Structures are given as structure tokens and as C-alpha cells.
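Yeah, one chain of the complex is gone here, protein chain that is, but the others are all in their spots.
Read from first to last, the chains carry the letters A, B and C; within each, the first residue is number 1.
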Amino acid sequence: MKKLLVTALLIVAGIPLLLMVAELPPYGSAENATYTHVSAHYLEHAVEDAGAENIVTDIILNYRGFDTNGEVTVIFTALAAVLAVLLLDRTPAAAGEESAPAPADEESTQPVSIVVSFIVRLLAPFIALFALYVILNGHATPGGGFQGGTILGALAIALTVVLGHKEAQRLLPEGLKPWLQAAAPLTFIVIGLAGLVSVGSYLEFPAVNGHVASAVATFFSNIGFPAAEGLSWVRAMWLLLLEFGIGIGGAAVIASIFWTMEAE
Amino acid sequence: MEVVDIRPILAPMLSLVCAGLIFLTGRQAFWRRMWSLLAAALKLGVVMSMLPGTLNGTIYVFKLTDFTPGIGLGFRVDALGMFFAIVSSTLWLLTTIYAIGYMEPEESKVRFFGFFALCVSTTVGIAFAENLLTLFLFYESLTIVTYPLVIHEETPAAFKAGKKYLVYTLIGGAFILLGTVLTYHTAGTLTLSKPGILTLANGTQTLTLLFVTLIAGFGVKAAIMPLHGWLPTAMAAPTPVSALLHAVAVVKAGAFGILRVIYNVFGVELLRQLNLTVWLAWLAAFTILTASFIALFQDNFKRRLAYSTVSQLSYIILGAALLTPMAAMAAIVHIANQAFAKITMFFVAGAIQRKTGKTSIREFAGIGYQMPYTMGAFTVAALSFVGVPLFAGFITKWYLSLGALEAGAWWFVVVMIASALLNAAYFLPIVYLAYFKAPPGTRFHVDEAPLTLLIPTVICALYVIVLGTTAEVPWMPLSLARTAVQFFFGT
Amino acid sequence: MVSWPHWLVTIIIVPLVGAVLTPVVGRGRPKVIPIWALGIMTATSLAALMLIIRVAQEGPFSYLVGGWARPYGIELHFDEFSASVGIICLVGWLALLFSYHYVAETIPARRVPYFYTLVLLNLTGMIGFVVTGDLFNLFVFLEILSLSAYALVAVSGEHIAEMAAFKYLVMGAVSSIVVLLSIGLLYSVTGSLNMADIASRLAGVEQRLPVMLALAGLAMSFMVKAALFPLHIWLPDAHSIAPSPVSAILSGLVVKVGVFGLLRVYQIFYGAGTYDLTGLNTALVWLGAISIVMGAFFAIFQEDIKMMLAYSTISNIGYIVMGLGLASQYSLIGATVHIFNHALIKGTLFLAAGAIIHKTGYRTLTDLRGVGKAMPVTCMAVSIGAISIVGIPPTAGFLCKWYIALGAFQAGKPAFGIALIFGALFIFIYYIRMVNSFYFQKPTHPEILEVGEAPLSMLIPILVLATLCLVMGILGRIPISFIEPAVIRMLGPFGG
Partner (left out) sequence: MLTALWNNLDYAAPMMLFLIGLYAVIAKDNLIKKFMGLNIMETAVFAFIMALGVVDGGSAPIIDHGAHAPFTNPIPQALILTGIVVALSTTALALSLIIRIYEQCGTIEGNELRELG
């Protein structure tokens, strides 16, 4: 009964949606407002403005960098939220330590199978390398901090499944853990504030052009970083830094969320 | 002539500070009494100090702050406000003395005296309000601060009474707020400094609606029938509270509000043109007679007094509704006349209840011998209500009748006479019972109420006589009322 | 050092830094965490204060993040409405102070640092939400604050806390998705994400239906966030189960985000100038009126004090939304000022209720009888809050009633003004029950008379807020004259 009612309701709701779809600007046309207004400006100026060939990267890290700043905060929020919901005071004395995991924990973290375990171990360095590549090459190819970070995080999860909880957690040193978890927002804030102090606006990238700068820019363009020669290398560096921060932070957060869920 | 002066705000502030001090240090009886008496006396002094100025036509004003842009939280002492303020601060002093004696065996005295002071603070605020919003502010506050007094006994009956009181008065308050909003929307101002802020240009329909709304709102506290239901129920409160509720603060706030609406918001001229007050006058007449009639059948002394209050309040409404100078004077003066007479009666009721535990009129037989002074005071008040010359009530009836004739409405004179008869019918039997119906075989010895109860009672009774005998003497209430009337009628 | 427009980004960055570093700072030093959080909020509040003074003096201003010109980058826009950051900082600060003892004793120790992190993130999200001038950025901040709010509901780990949080999450997430969809629709026809730019481009848009649906979608989802009557079902559980400082934040601030979102939507569409908003206005007015009545109606049957307060939030949101829908100058002033005042009032009430529950361990009216004698100061604050929320002058709650009722007359819909004034009486019924039980009834549990007053860290926030309830009632002209130019500007050609 309820389901029928809901279905009927949704069908009714669907009608205006479909009418609206018919009225939307034609799909795929280059004449649409979506394409001719802001995005046209981006496509035209992004490379020189922001410094990466991948315009998506330009947008997320530069034009709309503040969004991404918020976005990494969202993941951090998710981490804090998961921790705040799941952490329990099981061992009152050892606050924050999983030093005495329950036997059930041991059970669940037994290696799955020798084949899987072996393959994961074998692939781990390659996966990590690939993740790093995705992170660092995000400015020129599809990819970037989030994507790479996700791969790294997935790797951490795979390792946890294979190695067990305790072993895998060694990937993230206890002392460094909170720093790494906060890495992404922190990177943004540091770079943003640097921009604020040195250039004049939060998240504004410096456009230092001098002898040293152009020399290094040439070097970078030679090894495949920003395409245009006159571009500021500092800018490229900062993009890179941001990507890196996002990647590491993202991976740390994903891994931590998984560990927490598993432990509790 | 307007003079900026701190005294208009000082008067309400004094009781406010007093309330604060009582809440802080009131656990010791000494400080509690000390603060109450001190503040009451000081306040009376402050208010009286403005009397000469007011009589000379000086208006004291004080603007505290802009409440909202365009509407100030301001105080303004004109003759009408002054009249109400004097009555309430005089009676506060007397009631405080009385309450100190009366409340001795009760619990939660800190709360009682604290809210008592707050209650008077808001009453003076109402009296001195510069605009309708300030008035409403204090009017609503009055509702809130009387609530703990009404339910003081904390019995189920008290809670019931409190609930009823709140429901009635808050709904009334909502009507006033609505009326205030509408007034501001129509007139663009809320000031009470002019004899009328609305004009015929605002549209008859709006004006009628506005009048009904405001009168309905204030009518709740003024206990116009059929809005009087809360008042007899609120008898559950301790006697000083009943006295305060019924004689001074609450009901008079309602009546005062109606006077303000008629004279300051609409203005006499406009109301004459609108011809709106006729039905109000009839309603008042109806209330006078019906309430008196109901009072006849009340056996509980305080309930009989309550219905008497309902009836008497409508004298004020009637006086205001007649829209003639004489009637207006009667209405204003009746604020004082009714207050002193009725508070005397409540004091008597309280004294009898404390002393003998009797609340039912049937049991009063022969009590005149036991408590001669108390019953003497009661007799004075009763005669005043009946309208015997030389007592305060006569003044009201005299001017009211004159006003009715002035308005060409002689039938209200008939109402007046009928009311006097009804008053006699329900008060005089009590006197008769007290003095002449002693059950045979009982020995009587004078066993009066304690002095703290007796003195205020007797003072009030004496004052009823003073008001009745010296009405035309300068500085007496009538002269103040005359000042107010001159302003409203522009003569 | 840095020039003043930078304060605008500072008020987002500072709490954000504070939030992400809380676990680092608090590592092994749990005592430091509350002080750290308070310090962060103090700094934020100071920056916010400078901005508010600035906007009062010079009118609205913008900050271009990354230095990109509008509409290419993200613009932060600080107008008079954004001065809500003031109340966010104030209530946030006081709630953090309140948490000092409260949290340590009610929340599992390992969660404590994350509790503070989440509170700070929540505040960051709200601050970002009210200052951003970019629609998508708005969505991002909306998510920050929503996620942290869901988690904060569950943080106490009490019996059904997780269930309440889940309910909240599902409704909140659906509404967030609809927000995103609506943003997408607006983007599809205007090609822009900047609010001011959208407003100017909307005027020339031919496709009406997508715009109207986007409007409907935004309105609907912000109504969910604001817990307007038929969409309120997540609110009572979430607000009553959450730890009390969180309830104060949720009820005082987070639901206002929905209202604020509506306000921004209105700004966009009034700015566009060519859209007839009568339908939406009518809907809002009716829903507001229904919320007032139904919120009050349900509250009457609640025994649990926090539940009661939660339902009364629905009523009060009804006021604000009704004020928005009436769309006249006075009603909008009333609505926006009530956003501020209601935060003060509900803050007082929830914090005081929290202190009472914390000290006595009881939470129903019957159990709490007589607590007024044991905790006089706290209960006085409750009374002030109650009087204020009913709208008895001279308290803060009165102003909104006055202005919205006046606005109803101004808009030519006096019926709603009447409904509002009389609807407020409903609310009184349940507050009088509370006051009766606290002060005037014999205790059900005699030992309740023995519990002392709450510790100072709880008492101070309660008292500050209660005092403000009174002060803002008398000094109501300050927020009103502050917000007035913005309202006039927003109504523009529609001006009432």
C-alpha cells in the first residue's frame, strides 16, 4: 500500500521533471549558457591563468580552490564524524590505543588466503607508485590528489585485509596520524595563507617571474610540467603541493575511516 | 509644557529595584519588610512630588530608549496617568503594611513580596507609558508577574485559577497587541500624548475593527461581561493579592487602558463621529446590573466582592463611553473611589479570614461585636458603594448621572439608581448580619485583627470618607481628574 | 599587517585550523582541548566583530578568493545578513564554554577531541554558509555543517541517539542532494555559479520551468533543513537526544541555516527581478502558519523538557518563515531579527535545560518538579527564556511578533498577523507548565532539592544569553536599524 502510494507520488513528481527536461537547453550544444559564459573564459585563459593543462585541475585547485578547500574539510569532517560516532571507551586506561584488541579482532584480521595475500604484497609497491603518479600528474592528465589519494587509501584497505589490523596500522605512525589526517585541509590553509601574505588574496598563487624563476620554469617544462614556458614555476610547485597534500590527506582519512569501522 | 525629568522612570524603577533586593536578601524578614516599606514610601514620595507640576499643566517626560525605530520606550506623566499612579502607589504602601501582617504564617514570602513589588512597578509603568507599545509592554508584564501571586497557595484550585487568569488575560493581551499593530499600521504613530491619533480618514471600517479589538483586549482585565470569568476564580489568591488584583493593579490597568484608548488613541471627537461608544455604554450598563445581580447570590464573601468589582469597574467604562466631560470626570475619579472602597472590603475579608477563619457570609452573624473596627470600616465602604452622600461612591454616581444627562441618555441614570439599590441589597445584609443577627446565647468580647491588618483597613475607610466629603477641595483627586478632562475635551 | 577585507576569509580559516588541529593539540592533553577551542572561537569572534562593525559603517563588501574576478573565482560576500556570523560566534563560543564540564562527564573520553573538532567544523560550515557568495560553495559549506551536525547528534551514544542521527542524516542528505540538483539546474540555464551573477543573468533566461523547479527544489530542501512543519520529523528526536550544548547550536543556529538559505534564494530571485514569487510566498506563509500551530500543538503533549524545546523550535521557525513569505519590509526585518533573537532564546533554554538535566539526571516535567528551589539561577534563566519565546515584551522574542504582525498588515494579509499573535498563546501553554513544575509544585523526588547550582562554566553561558534576551528586547532598535538597509535593498522594486 505504502509502496504504491509512494510510486504514484513519484510518478506525479516525475511529470514536471520531464516537462522541465524538455525545456532545458539542448543537450550537447555548444551554444548553451553553460558553455558560453564562465567555462568559455576558463577554456581560453586557464592555462596561462592557473598553470596546468588539465583545466579541471585548474578549476578545482585554483579558480574554485576554495571549494576544494571546503571539500577536503568535508572529508576531514567525515573522519571526525566517524570517529566521534564509533570510538568507545573499551579500555579506560589506554585512551586512544588499541594495545589490547579483543580476541575476536585477531580472528577477523587473519589473512584471507595465501594467494591473495601474496599478490597484494607483490602489487603494493606498484599500486603506491601508480597512486603517486596519479597525484603528481594531475595537472596534465586526468587525475590528481583525490584520485591518487583514493588509490592509496584503497591500497591501505587492501593491506589491512591481508596483513591484519595491527600490521597495517603501522603504515600510519601513531605520532604522525593526526597530522596526516589533517594534511589536506592544512595544506590548503598553509598555501592559502601564503598567498594571502605574499600576493594579496587567500589562495592566490604567486606569479613570480624572474631569472631564477624562468630558469626553473624551463627546467620544469622540460621534464613535462607546465606546458607554456613563461609560466611561473612557483605556481606549478604550489599546484603540486596542493595535489600532494590532498592525496596524502585523502588516503590517510580513507584508511583511518576504514580502520575505525573495522575496529569497533 | 513638557519637561524632561527622571522621576517618571524613577517611580517604576524603585519598585523594580526593591523587587531585586527582596529576591536577593529577602530571606530575612527584616530586610524583606524594610525594602518593601522603604520602596513603597519612596515611590509614593516620588509620585506625589510630581503632583503640583501636573496640576499646573506640566508634563514630565523621560525617554529611555528607542524600543524599535520610531517607537520609543518612553514615560510621560500626564494628569490621567498621574491619577492612576497616585492611587496605585498609595495603595501599595497600605497593602504592603497589610501584607506584612497577613502573610506572616504563609510560605514563600520572598517570592510573594518580590512579585508584589514587580506588580506595582509594572502598574506605574502602565500609568506613565508614553505610547501604546510601552503601555502594552507593562500590561503584559503585569500579567506575568501577577501569576505567581495568583497561584501562591499552590493548591489545585490556585493552579486552576492561575490558568484561567492567564488564558483570559493573555488572550486579551493578544487582542491588544493586534490592536496596537493595527493602530501603528493605520496611524503611523502610537503616542499617547495627543487627544486622539486616529482620524476619520483612516476608514470607518478599520476604525470600528480597531476599536472593538482594543476594547476587547483591555476589557478582559477591566472585566467587562462576558470577559469577566477569570476574576471570581482568581479569588483563590491570598487576600492582599485579591485586594491588589481587584482594587488596584490588574483591573484598573484594564480600565485605564480603555480610558487611554477612548481619549488618547481615538479621541472624543472621532468617537462621537463614529458613534461607536453607544454599544460599549450599553455593555457597561448590562455588566453593572448583571454582575450586581449575580453578586446577590454569592455566599462566599470574597466572591461577592469579586462580582461587586465586576459591576463597579463598568462604572468607569460607562463614564468613559458617554463621552461627556462630566462623565469622563466620574470615570477617572471612580478609579480612586472604587479602589479605596474595594480595598477596604478586601482588607476586611482578609482580616476576618485570618482572625476567625470564616469565609462564608452566613457565618458572619455577630461578627460586628467581635471586630468592631473592621466591620466599621466595612460599613463605610458599603455605604460608599451604595452611593450615600458624604462617601466616595456618591461623587462618582453624581457626576456620572450628570454626564448621562449631559449626553441626553437619561436611561443610564436609571441604571445608576438600580445599581445603587442592588449594591445596597448585597452589602447591607452583611452589615445587618454582623451587627444585629448575633446568635443568641453567645458572649462577645472584642477580639480585633492585629494592628498591621487593622491600621491599613481603617486608613482606607477614612480615606473613603475624605474622598467623599472633600471632593472639591484643591489637590484632591477631582481636581486632577478635571485637569485630565480639560485636556481630552479641549476645554 | 593584512588589510581588513582579509578578515572575511579569516573567520572561516581560523575555526577551520582550530578544528583540524584539535586532535593534534589534544593528543595526550585532554585538558587543553576546550581551552584551545575556546581560544579559536575567541579569535574568530573578534574577527567577526570587526567585520560587523565594518559592514555597519560602509555597507556590504566582497572578497575574491584567489584574486579571481567575479564570476570566475569564488566570491565571499559580506552583507548585513551575513552579520549572522556574530550570533554564530556568540552562541558557538558560549556552547563551547558550556561543554567544558558537560562534555567531560557525558561523552566517552576518546570521542571528546572529535566532539570539539566537530563543533568547530560545524561553526566553520555555518560561517562559510552565510558569507559565501557562490552557490556551489554554499553547498560545500552546507555539507560541512550538515555532516558535523549529524555526527554531533550521535556523539553522546545514548540509547537512540544513532537512530535519531540517522533519521536526520537521511532527510538532510536528501535535501542536500536536491540543493545540488537545483544548483545544477540554475547552472544549466545561466552558466554561472556566482549568486550575484546568476541573479543578473536569470533576468534574460527564457527557460522558465527549470528555474522555477530549481527555486522549488532549493526552497523545499531549505525547508527540510529549517524543519518546517511537514518536513520537521527529523528535528524533535535529533535536538532532544543531542548533548545540550549541541542542541543549543542545532536549534539556535543550524536550523537557521535553512532559513538563511531561503533568504539567499530570495535575494537571488528578487535580484533577478523578473520572477513572480507569489506562489512561493504563499506557500511559505501557509507553511509558517501551520508550523507555528503544529509545533506548539505537539509541544503541549511533551513531558521531556528538551523534546518540548525542540518542538517549540518548529514553531519559531514558523514565525521566521512566515515573515519571509509575507515579503514586506517589516516582516522581513522581523524575520531576520528573529533569526538572531531566537538563537539567543533557544540557546538560553537548551543550555539551561542541559544544566538541569546534567545536575539532576531527570528530564521530564514530573521528575523535575521543584528544581527551581535547587537551581534558582538556572531556572530563572529558563523563565526568562520562556517569557521571551512567548513574546512577552520587553524581551527579545517580542520584536519578531511585533514586526511580523506589522508586516502582515503591510503585506495586506492581516489574517496571518492575527494567526501569529494568537498562535503565540499556544506556546505559552507549555511554557507555563514548565514554570509551574519548576517553581510551584511539590517535588516528585525530594532529593532534587539537594542538587546544587550548576558549575560556573555552565552558569556563565546561560546567564549571558538570558541577559541578552532581555537586553535585546529593550535595545531592539540596534539589530533592526542594522538590518533595515539590507532588507530595503533586497526587496528593491518589490519594496513594501
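Operating definition for what follows: a contact is a pair of C-beta atoms (placed from the backbone, for glycine too) under 8 Å apart; a residue touches a chain by one contact, two chains touch by 3 or more.
Remember, it's a predicted structure, so these values are computed and weren't measured experimentally.
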item	value
For the chain not depicted, the shown chains it touches	A, C
Of C:Ser188, C:Ser240 or C:Thr378, the residue in touch with the unshown chain	C:Ser188
Sole residue of C:Phe136, C:Phe298 or C:Phe440 that reaches the chain not shown, by the stated touch rule	C:Phe136
Sole contact to the chain not displayed, among A:Leu43, A:Leu123, A:Leu176 or A:Val197	A:Leu43
Residue numbers in chain C that touch the chain omitted from display	136, 140, 143, 147, 150-151, 154, 157, 159-160, 162-163, 165-166, 169-170, 173-174, 176-177, 180-181, 184, 187-188, 193
Chain A residues touching the omitted chain (full complex)	2-3, 6-7, 10, 13-14, 17-19, 21-24, 26-30, 34-35, 38-39, 42-43, 46-47, 53-56, 58-60, 64, 67-68, 70-72, 74-75, 77-79, 81-82, 85-86, 140-142, 146, 227, 257, 260-261, 264
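The rule is simple: only the chains that are shown with their structure count from here on.
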item	value
Touch-based graph of the chains, sorted into line, ring, star, complete or other	line
Longest centre-to-centre distance from chain B, chain (CA-based)	A
Interchain centroid distance [CA atoms averaged], chain A/chain B, Å	74
Mean-CA-position distance for chain C and chain B (Å)	43
Where chain B touches two or more other chains at once, by residue number	none
In the complex, chain B residues that touch chain C	64-69, 73, 111, 133, 136-137, 140-141, 143-144, 147-148, 151, 154, 159, 163, 166, 170-171, 174, 177-178, 181-182, 184-185
Residues of chain C that touch chain A when the two form their complex	2, 6, 9, 13, 16-17, 19-21, 23-24, 27, 30, 63-68, 71-74, 108-111, 114-115, 117-118, 121, 124-125, 128, 134, 136-137, 140-141, 143-144, 147-148, 150-152, 154-155, 157, 162, 165, 185, 187-193, 201, 205, 207-210, 213
Residue numbers on chain A that touch chain C, as the complex places them	16-17, 19-20, 23-25, 32-39, 41-42, 49, 62-67, 70-71, 73-74, 76-78, 80-85, 87-89, 92, 95-96, 178-179, 181-182, 185-186, 189, 192-193, 195-197, 199-205
